[in-house]
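Up next is subunit A:
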Amino acid sequence: MTEPLIDPLVWLILLPLAWATLAFVLGPGRGAWLAISGLLAQCWLAFDLAQKVGTGGTALYAVGGWGAPLGIDLAVDGLSAAMLLLTQTVALPLAIYARSYFKPDDPAGAWFWPLIGFLIAGLNALFVSADLFNLYVTLELVGLAAVGLVAAGGGAQQVVAALRYLFATLVGSGAYLLGVSLIYGVYGTVSISTLLPLVTDDAPRLVWIAGALMVAGLLLKTALFPFHFWLPPAHGGAPAPVSALLSALVVKASFYLILRLWLGPLQPLLPTFAWLMATLGAAAIFWGSWQAIRAVKLKRLIAYSTVAQLGYLFLIFPLLAAPGALQAVVMQVFAHGLAKAGMFAAAGVLIKATGQDMVAGLAGAVERLPVTMFAFALSGMTLMGLPPSSGFLAKWQIIEAALAQGHWIIAVVVLAGGLLAAVYVFRILRQAFLLTPASTTLAPVPRTLEWSAFALAAASVLLGLRGVELMQLLGAGI
Partner candidate 1 sequence: MTLAFDLLLALSLLWCGWRTLATPRLDRAIVLFITFGLLMTLAWARLSAPDIGLAEAAIGTGLTGALLLDAYGVLRRRRVEP
Partner candidate 2 sequence: MTTGFVFALAGAALFALGVAGVVLIGHLLRRILAFNLMGSGACLVLVGLAQRHDVADPVPQAMVLTGIVVAVAATALALALVRKLHALTGQLELPDDADD
């Protein structure tokens, strides 16, 4: 255990909990500045932690001083440091965006600040927890916060979406909990580090069932095809800053946990299902893209694009033995996280300006809102995987890993997915380049909204030029 790693790790959990509670006490609609300054500090903490992990390797932290298996351990390595970094850097611009997005008397914004505080605390806690039951509690924290954000102050459609999301997320965490129960029954512990040497490939049948239950529950939460039914209404129907947070971060949290189990305690068992995962991932790419291509509503389209982009994450499971595969998947998580946050933020600007959520209503947007449309195009570039964006880097690495192991079919799927993404991105851009119909008037939109969307989108492209640092962080030990 290296001493100086400790503080940023713990404060990344305590700080958002503290400002969330304080924002709640301050009352409805208050706490924006509190949240933004909190997130600013968290960004610094996450960078600090990443730097320390990059040089010092992994660290273990025993909460309460007991140590596993009696107590709960927190653990941080390159993968979790990277996820923490992504979470804080996406959340900060979105918080600035949200402050301008919600008008003071907007019921959807009344409890937004404490809710995202708990959401981010849950995410951070999830990324560093090394205890299967503690992970269950963090999953519930994230899930309930996300449902609350989707439903907040909304109309019937939002409530329907929230209910569908709530049942999906509850069944998902229920299955995960049953899996954890079985693991405890078999081994008498839920600590990941204690389990590592105990689980072998001749484990009792119950452990296989437990693994299947946990992964199935998490797949439902990650909305992998065919479990994606709840995602488009929830991500498409929520207010724009919420959609951005959900698509960029929340679905990645359960994916991260699958990856963590796969590389960790369940390693001897799960590779049996690698090709099943990859097949579902490919199906997600095709189905999600197809639905995005024929979507009528703008945010629906972007939500279906999330379904498709999540598919790429699952393509790498058969490749995980190759050295570059983990880097590829984390790059895809970053690329999609930044680009999708930027795209939903840009969509929020367009909806505010045009007063409607229709793809057909975008005519003339390029003329009137050039910054926003540029942000949209940059995000689209990353989603398609055009160089020099981080999306290109991610897809390149997946293809490289696939070809190195002779799985050319995966490379074909990646290329086809890029082409399909181009179709739905250009559908929007083409509409936006049309001349403005004389009758339409656009409502004025705060500059902050446009520029925070732009910052996220630009980051998704620029990360492609600075990918090496991220790769080094991941190399620092998993």
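In picking the candidates, the idea was that all candidates are chains of the complex that A comes from, given by their letters.
Structural remarks
As a working rule, contacts are C-beta pairs under 8 Å (C-beta built on N, C-alpha and C of every residue); 3 or more make two chains touch, one makes a residue touch a chain; residues count from 1.
Only a predicted model underlies this, so the values are computations on that prediction, with no experimental measurement involved.
Shown alone here is subunit A; of the other chains of the complex, listed as 1 or 2, the one that touches it is 2.
Only residues 133, 137, 140, 144, 147-148, 151, 155-157, 159-160, 162-164, 166-167, 170-171, 174-175, 177-178, 180-182, 184-185, 188, 229, 232-233, 236, 291, 295-297, 300 of subunit A touch candidate 2 when the two sit together in their complex.
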